[in-house]
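Here's the structure we're looking at; comments come further down.
A protein chain is absent from this complex, but the other protein chains hold their places.
Note that the chains are named A, B, C, D, E, F and G in the order they appear, and that numbering of residues resets to 1 at the start of each chain.
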């Protein structure tokens, strides 16, 4: 594609203006990514309006994250095929999910990392990849990590979800041959600093092949993990 | 591989003890990654000692980063086939580099991001991938970004190197279909906060499919980019 | 005006002492600015008392910001011509608004930036300028920004409201010929750091002609934007 | 200008590729801004190369900031009409400076703010505006501020340069009718926090009509001040 | 007093052990300071227990700060002569207050600083000094500060209470001949940083003769101000 | 034990997989530490599930920390021998507590440090050591510290619990011959910074023989104090 | 003095304009404070120029702080009666120092706090007060503090200079009946955070009657201590 064609494509992409939101009804044409909507900071009505416009615009699938019960109810009322996961605070419509390709292995350090891990899992599955989950495998008890290693060995991408010291990312990052995506979580108190410590620890890890998404950003981790695992299309 | 086999493999890996360093002479067996040595915080003699042990141990290739002239000279004296790149502060031995596979496109926001970008490039090339470079394409002049788009379109992985506001990662992240790795740099002054602002901006970007390595960590970006681009082996 | 006259003017300005507040009943003589009252940290009674004193003192217009329902109700009871905007958490009296002069274009990155954007809009309109609004035009989907450009082109001042990475300010700042005022918002979580990241990103942007007001400070942005757009009087 | 025309203009803008830099030879067509080059982080050769390309491309004027003696010497050798200001660490070519329009008044809190103030002054003058300077007028001795007030009164834009507590911006911001641009400086030690305190103080000032540029960013202040003072063209 | 006598005095001071608290029943012998109890972090029962022990121990006066309604009620029930100030969140017993000596002038920047200012006032009055209060005299409207100056001129100690930019402390500090105590408050939002900005601004002020207590620490300000105003006894 | 035996032991340790948690039923075999469960971030049902599995697995004792009433109720229902301490927010089963050995002396600066101090005490007692407690012995009244000294003198380990300035740790650290463990608490406001100031003060103390655990981490302090006091077994 | 007189006085105060500095030749008329000049950030020539103008203007005494050898030499050449203290990095002219009144006791925690302590001492002595100095009396060895107590007992003002944990201020603040001024210093490394930890510790101390100046601000401490000790004049 030439530079001129890039511009042309860019300017021809349609969107729908709801007044408070410009809904990008063909983002997946551009990126191969179904739509995601962050509920936080929006009213239930706004979220439902955006979701409705996306579905009407023919979106493949739509995932709403950080959705409390009021938002989830509003979204469930948009169409009959809504699915939800309370622990992950997520509600979604799974339409036109591609055939799964590639394997993502997701490992969490503790039980409290569950909401973020499952947000990542749902996102990656909607993007069309297979996800294997290991929860509560933190490094303070290395024997809990051992059964995870064979799955890490065969993964196309590994996602490590950890708060507090974030050390699990360094240990797994040192063992995996596939790309590893670290997700720091806001689990912990005091010097855990709402995820900042886990984030900084992952960023300064000397494990090779490790990159990081934002604190508690399960969505972002699921997105890039699925892209990596599916490979170039 | 079973959990028991994982342990067995782990305990059988050889390393060489130099007193001040335990040189992991077979890391590539485990991870497919040639060795990298961070020169900062080590004496030229220590670096040369580690490099020598690695080469004697049969390492595929060895890359020394953040190496000043004294370190580079000490490393050049280890063996005759040393190569170096002064701007990237790097010196290396390229032995047994695998056949290139996949395409990584690397884009920087400004001229001053060059050292980090080229460290990433050298690392990725040593890992066996093809790298295309576009420098000085920051978003404050969008027309400088346009010629980059066709290459972004066909990349297996995109690396964005940017300091200050780090906005280039958000813009490219919104356009690319491939996984994007952001590398914040310490370029800038004042509120650029030695790379912290670019880092935080990339982490809080709402562009899909973007993950981040540490500030100025060209090595880490090159490693994961090459792994992504080469895909599962 | 000489130095002596400046002093004289200063000392002759009247104010009204309410005990808990010194109400500056002639600030507009000095600055051409109608009054604004920050409700946060004051009781509804205190706010209503200040507003009443200002109106009695002949203030041109009075705008109360960050006003919850209790404050808005207390203010509505002060006089019959109160207007309010729930989303912007604002209530005001529009009296003696000057003839509009100049054009301010306000662009927000996302739906959640709405409250701050509309606080800025109301303030600027009360100061006597025309405001055009474009919401949800963030850079992660550049095509949503394209229809904004012609308006940016003809503006006397541009206001960019954005949280998270704040990248929209850099992109618009690189395209606009008029002065650009960035307003970082506390939208986002984790590394968005309650607006600090957007603030730092805007401050370290290399876009020319960009200045910034405080996090979520729609009032401040509306004030300076109107002053710029109206020009010297 | 329509959205299509905006795109067309964007894609037709020429630039020159130096390998390490993409020189935007027609930025002034787009923004009315002569070129500025930040020397920090670039070699003298790189700076001279960029400046040369700009002058050959017909740039109106070129300003190099944060330039040490080595950079200034390299730039002086590019062409015979270089001018420099050692205190401001600046070197420039003044070609095709527009007829001055509007008045910018610049006030600094202390002698040590001089380098930043003069960088702002030079930038604003090159953009075609008249600048009046008052140095060392900090609020700890209010009588030193009094003679500044008449000039503040008649300015089209006021620039306040202050480190440490940054209080001068609040005081001047409370007195000026024109837009005020605050420039925090890294002057001071301890809790001055390299300009962060002045920055935060200015951002949280309740003076109306005040916006802020980055710490020590004289260039940015000069740019927006000139644009404001010259008004819409 | 010799070093041996100092030790002897120290070891002979009585206190009363309540299990959860060691009540220092003779602190005023040692310091001339009536007792103060911080309610935050203690249950109403614990606060009432401590206050009761102090009164039984013969304490001159007892002041409870940061007391919500539940605490104030519990304290009111301890003895019949309790007094309270809801705005200042304070409840106290005024027994044996010394004859007032010296004059403290307290100035606040805005209405919202009231709770801290009045906590300081009550404390200073209980310690035996005269307090004059000026509220809402912030520097963004210098004319509101002018009527304060004659009182500042004749004070034995000046207390300045200000949040946000804290600039009032610098301006008053530059005009007063008496020692000035700055009290940063957590008033404001965004870059006001819960009082940190006002604190840092006061600490880096170049006004002579200014010292600072902790954020929102009205109690501390009242204590040292009274000691300064009363002079050596 | 040889390196091979270490590995073998590691891989043979049993745990129980609850889906959301991997319960390490034999940790005490490995470390001599009974189990502790952090309730924060887990649902009451999850906590009860983990506790039940541990007790069924034959755990010696189980301590649940940071447990609100809902959690404590769920845990009390797991088995009949639950004990709780509301102030310490703790609930536990004391089974197979070893014979006490060694003496730990715990000193707090103020009444509000109580919850953390008692969490530490319970933990240490469950691990089998004797604990002596002195509350409210802060340095601002040195005489309250004197009666603590003889106990400090004979302790095998001293624990100092303090918020705000954390100065008690420095003073006790300078007097004790035994190892001292500092526990910063989040008591205080403003510059106390939620425990960060006490933490930093303890870490930068020049008292010999002082180490620190995380903010409010009574559990951690109790654990290491008991291990030190019991000595090598 | 009336409000009008205050203004009149303010506007009649003379100063001398050096171009880069407005020298306030009669500040002592206004504040009773001889002049102080911060050398940092100024050239030796600028400092000498300011000092010369002050002496010619009839200043009582002039103190230059943070002066390296080059500055001190330039100042020594201004007039024959210069005095200097290398350890305190100070040079000064002592002219018309008032008769000493009152007693200031200054205590430092360690040898490395010497430069700040002596800057404070020189300043206070030039303002006309008697100063007693005790160095290296940190709390980690309480016996070193005991001989200081009798002097603390009879002081009109106590100054405590301490870095690292700043605990000395809390201990002395708990023992002194006079006002105490804390001076945090940048002594220490790591978590001492260049004085920030000592500063925060002092600010959150619960010792009554303690106020604080900026990090390393010996000048400020000396100023306010002398004003307190001399009392109202």
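Convention: a residue touches a chain if its C-beta (ideal position, glycine included) is under 8 Å from a C-beta of that chain, and two chains touch if they have at least 3 such contacts.
Please read all numbers here as calculations on a predicted model, not as lab measurements.
Asker: If I consider the whole complex, including the chain that's not displayed, which of F:39, F:164 or F:181 touches that chain?
Answerer: F:181
Asker: Among G:19, G:58, G:96 or G:190, exactly one should touch the missing chain; which is it?
Answerer: G:190
Asker: With the missing chain put back, which residues of chain G would touch it? List them for me.
Answerer: On the side of chain G, residues 110-112, 114, 135-137, 141-144, 146, 187, 189-192 touch the unshown chain.
Asker: Which parts of chain B face the unshown chain closely enough to count as touching?
Answerer: Residue positions of chain B that touch the missing chain: 10-11, 13, 15, 19-22, 24, 27, 40-42, 46, 50, 66, 186, 195, 199, 214-217.
Asker: Which parts of chain F are in contact with the chain that was left out?
Answerer: Residues of chain F in touch with the missing chain: 1-3, 5-7, 10, 30-33, 36, 38, 102, 146-147, 149-150, 153-154, 156, 175-181, 199, 203-204, 206, 208-215, 217, 220-221, 223-224, 227-228, 231-232.
Everything that follows uses one rule, which is that only the chains that are shown with their structure count from here on.
Asker: Going by more than half of the contact pairs matching by residue number, which of C-E, D-E or A-B reproduces the interface of E-F?
Answerer: Matching pair: C-E.
Asker: Determine the centre-to-centre distance between chain A and chain D, using the mean Cα coordinates as centres, and give it in whole Å.
Answerer: 42
Asker: Between chain C and chain D, what is the gap in Å from one C-alpha centre to the other?
Answerer: Roughly 25 Å, centre to centre.
Asker: Which integer distance in Å separates the CA centroid of chain D from that of chain F?
Answerer: Centre separation, chain D to chain F: 56 Å.
Asker: Can you pull out the residues of chain A that are in contact with at least two other chains?
Answerer: Counting only residues that touch two or more other chains, chain A contributes 3, 7, 10-11, 146, 199, 214-215, 217.
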